[in-house]
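Left out: one protein chain. Kept in place: all the others.
We just call them A and B in the order they show up, numbering each chain from 1.
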Amino acid sequence: MADTLSYELRINGEVLSVASPATATLLDVLRYQLGMTGSKRGCNQGVCGACTVLLDGVPVRGCLTLAANVGERAVTTVEGMSQGGTLSRVQQALLDAGAIQCGFCTPGVVVTLEAFLRDHPKPSADEVRHALSGNLCRCSGYVKIVEAAVIAAGAAP
Amino acid sequence: MNAFVDPVGARLPRLEAREKVVGTAQYLDDHVRPGMLYAAVAQSPHAHARIRGYDVSKAKALPGVKAVVTGADIPVRRVGGMLKDETMLAVGKVRYVGEPVAAVAARDLATARLAAQLIEVDYEPLPTVLSIEDALKPDAPLLHEELASYVRTMDGNSHGNVVWESTLAEGDVDAAWSRCDVIVEGTYRTPAQYHAYMEPNGAIAEVDGNGRITVLATCQSVHHIQTRVADELGIPMSQVRAQVSRVGGGFGGKHASNIHSIAAWLARATGKPVKLALSRTQDMEIQRSRHPALIRLRTGALRDGTVIAREATITLDGGAYADESPNVLAFAMLMIRGPYNIPNVRIRGSAVYTNKLRAGSFRGFGNPQATFAGESQMDELADKLGIDPVELRLHNAMRPGDRWIGGHTATTCQLVACLEKVREAREAAPALPPPKPGRKRGSAVVAVTHISGLMGTSASVHMRGDGTFALNTGCVDIGQGSDTTMTQLCASLLKVPVERIVYGTQDSDLSPYNWKTAGSRSTYMTGRAVVAATEIVRDKILEHAAAMFECATADLELRPGGRVGVVGVPGKEVGFKDVALRSLFRSGGPIVGFHGFVFDGERFDPKRALIERLAFDNLGVYTFGAQCVEVEVDTLTGRVEVLRVWSAHDVGKAINPASVEGQIQGGIVQGLGYALYEQLIWDDDGRLSNPSFADYKVPGILDAPATIVPIVLEDPDPTGPFGAKGVGEISLVGIAPAIANAVCAATGGRLRQIPMTPERVLDALEAS
Partner (left out) sequence: MRFASPETIADAVRLLSEEGARCLSGGQSLVAMMNADLVAPSTLVSLRRIGELGRIEVGSDGGLSIGAMATHATVAGLKPASAGAELVIAAAGAIGHPAIRNQGTIGGSIAHADPAADYPTAIVCAESTVVVAGASGQRRVPAADFFKGFYETALGPGEIVIAVEVPAGAAGARGHYEKFALIDGDFAVVSVAVIIGMSGGRCSFARLAIGACAAAPVRDPAAEAQLIGTPLDEAALDGAADLLVGRCDPIDDFRGSASYRLKLVPRLLKRAVNAAKQKAERAHG
C-alpha cells in the first residue's frame, strides 16, 4: 500500500489539511477526500478536460496533477466560481445561451472560460475556440458554448 | 403580475442548469453512502475461451476484501432483448476481451482493484471470430453452442453465428431492374463507434433491512434497470428499486449494463452499499458500441431520375451478445430505402456474433449505417444520370401522405421544404476566402429520416395544497433536456410559470412507467402522456371552480398565473390555491391526472410488403430533414475539414427551440466524429487497441465547424404534443454520407468506408 502523506492545500481561499497516498491526484483528493465533486473524472488521462481546475489562476488537469505536488499554489475549482450564491458571468451566460446539456463537461468549461476571459476580456469567437480546445463536450457540438463565452465577455454579436 | 409568456416555444434555460454550472449536480460517482464498499471487476484477457476454473483464495485473503463473486457462484439466468443470451458475469465461456468474469467488493477502490487482479481464472483459449466474414464461414467457431436453447420473444432464424435474419420487400425488384436506364451498386462499410458519453457508467447498490435492493444508476430508464436486475438476480421486480442520478450523457449506451446486477449481488453478499464505477477504459471495454455494418446496395432509375428499384443486403457485426441486434437490424432495414417513393425494394438483413464487445443501441440505431450507404449511392446515381443531386432527391422525395416501406403513412412530411431550405441557406451564405494551395472545397446535400415513438409511457400530475404541481414521468433526462420540455408542456396547459411545477426525479417505486429514453421518443411519447395527464388535472380544476362559482365549466377559463376566471367577467376568478384546498379538505379529493399508453400508430400492412422476422411492427411518427455540409480536403494529406453545416429539420413544433438546436448541433458533431475519426479497433487477438480517450478520437472544438446552422421547420403533427415530433437522433444520421458526397464533389474521390481517415481519403483520391 502506498505511503500516506500529510500536507495542506489552498482551495478556493481556504487552507485545508489533507492526508493522502503520494499517488493521489488533485482530482482524487478534491472528489474523494474533500467531497468537492464539482470537478469530474471523465477519462483520467488528461484528454477530456472535465477535471480542469485553476492552479494560481491557470487551467490545469486535476487528473494529471499530483496533489502532493501542488504545494503553496492556489487551487480554484468550479465550487469557487459562484461566490455568495451569485452565478459568475460565465455561469450565467452558459445558462442563458442554452449551452448546458448533460452538464458533465460544464465544470471544466466554466473554469477554463473564467481564466480565459480574465486574460482576454474581448476575445474573438476563434480565440474562444482555441481556449476551449482541451474541453471535450459530447452533447452540444460546442456552438452554444462559444456563444455563451462571447455573451459573457459582453461582446454579444 | 408580469405578462405571461407561454412556456411552450420559449427558449427557457434548462431547469437543472444552475446546479450544473455551479458543480453541485450529482452524477453517479459523486454519490457516497455511509459504510460504502467499492467494487472492481476482473475481466477476460481472452476473446474466446472456456473457463475451466477459478481460484479466488488470494483475492479473498487480501485484507479489506468483503466479497468475491465469479460466474460459478451465480445461477445461469440469461437476459437480453429479443434473444436472451447474456449473463451478468461470464459463465462457462468468455466471448470478448474485457468481459466481466468476476467481481470484488472491498473497503476501498485500490484494494478492490488489487483483489480483482489476484483472481485467477483457468482459461482454455478457443479459436476466435473477429469479423463478419469469419463469423459466416461454414467451419467458423461457434460463440454460442446453445443458441437454439435460448429464450427468444420471436423467431429470428438464429443459427451458427447468425443472431437474426430478416427480410423486407415491396413490389417486384427482380422485374424492375430490366426497366432501369441506370443502375449503380456498391459495398459500404461502417465502424464500431463508441458512445463516449462524458460520464463513464456506474452504479451504487444497497440492501435494506428487509433485503430489498436499491440501485442508483446513471441510466436511460429506471424501469429497464429494475427489470434487468430483477431478471438477473431471479427476484420479483417488487424487490428491486431503481433510481437515477444525474446522467452525464447516454446516446443509447446506458440503457443496460452488467454492472447494476454485479453491484446488487455484491451489496446482497456484504449487506453494505457497493459502488461500481467504471474507469473510462473499462467503460470502453465492457459497455457497447454502434454496430459495424457491411452493406451491399444496388439502386436503379429511369433516365428522368425516377428511382424504381433498390436492393440491399445488410450485415451487422453484433459482437459477443445479441443485446439489441435484432432491433437495430430491423431499423437499418426499414431506413435503407430512404425517404423516397421507390416502388420496388428488397432488403435482406442479418446480424452475426463475433468475439468482440457487444454492439447495441446508439443514437440513430442502425439508421446512420443505412443512410451512409443509401445517401452516398443517391449521389453516385445523380452523377451517372447527369442530374443535380438535390433535384434527384426532390424528384423522388416523399410528400405528406406518402407511405414508408411496409405501409406506414408519413402524415406530416416537410422533406421537400427541408431540402430547399438547406440549399437556399448554402447559396445565401457568405463566400469564404479561397482555399490555400493543395486544398479543394466541395459541398453536398443529403436527405434524412428517422422515427419518433415506440413502446409504452405514462405521466402523472398532482396538484399540491398551494396550487403548485408535481409532474412525474419515467422519462430520464440524459442531457437532452426532457425535464425542461415536459415541464414546459405541463406549465403551458395550466398557464403557470415553470417554477410552479416540480418535475420529479425518476424512481421505479414512484415514477409512472416509461420504456426508456431512446428512439427520439421522449418529447413525442412522454410528452403526449404529460399533455393528457395535465388536461385531466386542468379539467378537474375547472370542475372545482365551476362548483365554487355555481356555473358551467364551459363558462370558465384558465387565466395566466394560476387562476380560473369566468369568461367575460375580468374580476371574477379564483386562485389555484383555493381550488387545491377545496379538493384536499372539502370536496372531491386530491386533484390528480394520470395518462398512460402504448404507441398506437399504424402497423405494417402484410398485403403491401413481405415482412419476415422483423423486430418491429410499428415504430412512431416519421421525421424528415436535409443536411448540407461544406468541406475542404487537403489533397496532400487527405485530411478533411468540415467548414460549415446547415441542417433543416421537420420537428412538428419546437417546445424549447434552444434544446432543439442543441440536439441538432450536438448530433451533427457526433456524426462528424463517426464520419471522420471514430472507430474502436481490435487487434488480431481481439483486444481493443484504443480503449482510452488518448487513442479513441472524439472531436474537440477545433475539429468541429464553427458554423453549424440549425433550421427548424414547424409543421405540427396531429398526434404530437402541441404538434411536436422528436429530434434526438436525426441530425447525426446524414453527416457521414453528406461529408462523403462533399469530398467527392471536391475531389472526385468516392469513399464507401468510414471513418474517412486521411489515409483512406488519399487512397480514394488516387483511385479517382
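We adopt the following convention: a contact is a pair of C-beta atoms (placed from the backbone, for glycine too) under 8 Å apart; a residue touches a chain by one contact, two chains touch by 3 or more.
Note that the structure is predicted; figures quoted are calculated from it, not measured.
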Absent-chain contact - pick from A:Leu9, A:Val29, A:Ala68 or A:Ala153: A:Ala68
From B:Val5, B:Leu302, B:Val567 or B:Ala694, residue that would touch the chain that is not displayed: B:Ala694
Given B:Lys60, B:Arg464, B:Arg639 or B:Arg687, the one touching the chain that is not displayed: B:Arg639
Contact set of chain A toward the excluded chain (per top definition): 2-3, 5, 21-23, 25, 44-46, 49, 52, 55, 58-61, 63-66, 68-69, 71, 112, 130-131, 133-134
In chain B, positions touching the absent partner: 281, 438, 636-637, 639, 677, 679, 681, 689-690, 692, 694-695, 697, 699-703, 757-759, 762
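Definition applied: only the chains that are shown with their structure count from here on.
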Distance from the mean Cα position of chain B to that of chain A, given in whole angstrom: 29
Complex contacts: residues of chain A adjacent to chain B: 1-2, 21, 31, 35-48, 50, 77-79, 81-82, 87, 91-92, 94-107, 110, 125-126, 129-130, 132-146
Touching residues on chain B, where the partner in the complex is chain A: 11, 13-14, 16-18, 20-27, 29-30, 32, 110, 195-200, 246-249, 251, 279-280, 478-481, 658-659, 661-662, 664-670, 692-694, 698, 700-702, 704, 706, 708
